[in-house]
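Heads up, this is only part of the complex; the chains shown haven't been moved.
Each chain carries a letter (A and B) given by its place in the written order, and its residues are counted from 1.
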């Protein structure tokens, strides 16, 4: 870990056209303070990768409502009507990926693998345009690895070294996106002295910055 | 019993001691209420719980796969999405119970998109239907009289040929190699009524009254 970062410094890292992965499941475990800063910075043309589209006033939904998102890659968009509206108006590109596939694609990128060979989505719209690989007479869709410029990690308890563990169900995609982005910023719920080495979920070399202070809950 | 209660209580009989089970949103969620006390069934929520407990109003640190406040039972575990779908895709889930827009006699399911109308997305459903050892569909038999159990799904599929059992308020149907077998019918309906409410061709031998139903 490089250290603690202020909200202002964090905003200097943001750029139009970035790809950003955001942790959380229906906003449980989403770092709302970091999202608010991205809204304030008002950067545009973002590719957002998140389990879902959040809610209009919560999670990545705030970025959608603020028209900052060019493309959303998610498994579920039903909880944020704005996503459907902008999509049907042709103002937002949406790529739907099955939840397990989305997680594996991100993991594959973080682990230096080229892609994922999954049976999920065979004989559905999901396989369109994708290569089908047959292994031992079974078919699999080749889903490409998925990385991004920036990971916004939430739901964590951090220690002074930058190690993370996660609070209850807030874990979800957070440890996965922390492996797959050029820059990883975490807004922890609290910071403790040291996490027992056996209980660390995201070891500190995966983390670049912790954002603390007013955004902590 | 309401239609939903009929469906949920019948499906509960399909769960075995020691099973790891994932219940979808809606009617499937109700199945948990009918598991007999003597059976130990562990519920999974795909957002990251092994040992899901009941709803907890106002809880926001533990949520279920519908994003509602929930609880974890003793002996449970919080897991990340990768581990959750390792369970799901890897065949470690004994039974998943899911809803349907359409389901057909070949065991194919449509549940995630009505093109031009509604695109909620597939969430974890495609992985669940593909990976669970046994896939049970919990659905009303018709949508206001329009059959939901079809010869072939017309909506885009969630998965092809993965459904094992279909339970409605009228009947229990099993997908086999040779087609859709009508196994049980609810005593409130005649065989004729059920056949008329079903577009799929039903293979009918030895039909029993629906198990677990209190009239």
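We adopt the following convention: contacts are C-beta pairs under 8 Å (C-beta built on N, C-alpha and C of every residue); 3 or more make two chains touch, one makes a residue touch a chain.
Bear in mind the structure is a predicted one, so any value in this text is a computation, not a measurement.
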Formula for the entire assembly, written in the chain labels shown: A x2, B x2
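The rule is short, and it goes like this: only the chains that are shown with their structure count from here on.
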The distance between the C-alpha centres of chain A and chain B, rounded to whole Å, is 29
Which of the residues in chain B come into contact with chain A in the complex? 45-49, 60-63, 66-67, 70, 72, 78-82, 84-85, 88-89, 113, 118-127, 130-131, 156-161
What residues on chain A touch chain B, complex-wise? 25-28, 51-52, 74-79, 84, 87, 94, 96, 98-101, 103-104, 107, 118-126, 166-176, 201
